[in-house]
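A single protein chain has been omitted; all remaining protein chains appear in their positions.
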């Protein structure tokens, strides 16, 4: 087995770390890496004899226990039974606002993305929302989104239990300070330095000169990813799983 | 087979007549006679080659197609998919108000009945609500109910598609005029005359000196009641069915 | 994660003073466990009937365990009125939140959806409205000329239900009685007594799935065979009408009630 960790494996491991302590995590459709990260957390917890993690992977028959249809995810979140969720977004800005709709003037966006899905709701209700966007560029991480699908923060007249917890890209990991409404650079993935992050990030953030490197998975975790997680992913993401390094 | 019709058979037949033309009728729990009347309408329609009547008999497995729990009846009514329902009531007054709660001052009613069930809702939404109360007395049919579980009429600020259609007792049949908010005596069952009705009814109504006799079922209908309907009732109302006259 | 406990242990896990959601007789009622609550002397319950109460609720009232009762009706069905309930109403022994079935469902739906209120048709002009601080008449925001009732969310601390089957993972089969599912979704915790426990996951069978309450809502499961007796369990067994009649007669007096409850193998 090759023990050099791929970029995707680092992201999967980082997602698992960001989920540490959650009891129930849901993963939206077309999200193989968040699904893998959640599966890895469950596997790591089981190996460590910790409490089981409930996964709700939309689109999965095996890793999804909802029985009341697609609306149950949203009800579950509002009931406080969902601890973590993932959001992407064509644009993410420095206040944690996300745009899943399109660029330029609405409605006739020159570049149109699919739409807001459940973001305008789940962002308010799920305590730990992980913003996951592989592309780290001034195009995706902007000063101000062109359209707010879901705002990063709200005032006290609005019921809000949830919001951004972290922003993970293929280059770095940020945390989010809800009071300051700002991101903080927490660690940089191997192969990048703080100057790379500064020039490819369109918004301002704290701890610009971060020297911390994002931790790599150890060989045991890597074996779990390449074995059990790759297996589990196969049901919903056969193509993605096939492209992952295998167990030897 | 004895062809003399019992009082209950007359009521069952009258209920079926009052339901004529409905597509979907629901019957609450502990309501054997309304259930029998609805079953009779279905049977008569089938015999006549008319369109099938949908029955939703709460508490029945066979004659109930709801699959979303007890709330579906109410949703169904609000959607306009339910044409007729039955309400009883410890007291019914001349404006069509019903009281299913109790006598005297609320809440410490000296005589307490079970409670309002779905009346405060279904009375507004089901076009043809049949008030069914076997006891015909100044105690049950009052000038003004002690407690309004559900009002007989509403003003134009309230969404109201339904309300009282008729009042059937063991002595007479009244219709209800929604504009005048008054009952009208339509027919009197055999064995009673208009003076009996006047002295046993606690509210004023139109057509006091009614000379019409409530029509009796013919022998074919009577056979259906004693055969098929008695059979169908057995699932939910075994004791009631056992006390009905049988097919010979 | 769902705990698997004895019925006795489950009875200990339901504290006095909580808001307790209960399913109707014959469709999720758990009179077997309710008897154990009475035996252990539970007090000061706020009982939410979803949407009506029957024998198990009447027994709780008779035992003096209920301080507030939120319900659309209490009845023993074919066996007539609920004697302890009627007595308690007459004597003013309980605080009464009289409602109507769809308003209970609307309140539970609000809790299920995590919203503070739900609008509901009807009700305006009913005297029920005068007595409910948790109901209001509002205007339709899209048509100010129309009045409509809004009801507050109803979120029980604990719901107690009886079901045919649970699996080893905590999933519970309810079938088409989805009002029981709603009650569980709306409640902070749900405790379930069951006739039997399946070693195979109930979620494996796609046929069953739509009628399964997932384990994430289920705090604890206890096996209690015939736990719905003397009321029935939908699609499993009918009510024992004779026994309910016997109860109805006994409970006409406070002494008769105590003798009935004591005589059934209670703490007395």
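Note that the chains are named A, B and C in the order they appear, and that numbering of residues resets to 1 at the start of each chain.
Assume contacts are C-beta pairs under 8 Å (C-beta built on N, C-alpha and C of every residue); 3 or more make two chains touch, one makes a residue touch a chain.
Quick caveat: nothing in here was measured; it's all calculated off a predicted structure.
Contact with the omitted chain, checked across C:17, C:116, C:242 or C:262, is made by C:116. Interface note for the absent chain: among C:91, C:143, C:225 or C:255, the touching residue is C:143. Among A:14, A:68, A:91 or A:140, the one in contact with the hidden chain is A:68. Of the candidate positions A:118, A:164 or A:217, contact with the unshown chain belongs to A:118.
For chain A, the residues touching the absent chain in the complete assembly are 29-30, 59, 61, 66-72, 74, 78, 100-102, 106-110, 112-125, 147-151, 154, 157-159, 239.
Within chain B, the residues in touch with the undisplayed chain are 24, 51-52, 54, 61, 65-68, 74-81, 125. Panel shows chain C; residues 106, 109, 113-121, 134, 136, 138, 140-143, 146, 148, 150, 152, 174-176, 178, 205-211, 235 of it touch the chain omitted from the view.
Everything below uses one rule, namely that only the chains that are shown with their structure count from here on.
One simple way to say how far apart two chains are is to compare their mean CA positions; for chain A and chain C this gives 40 Å.
Put simply, the C-alpha centre of chain B and that of chain C have 28 angstrom between them. Multi-chain contact residues of chain A (touching two or more other chains): none found.
Residue positions 181 of chain C each touch two or more of the other chains.
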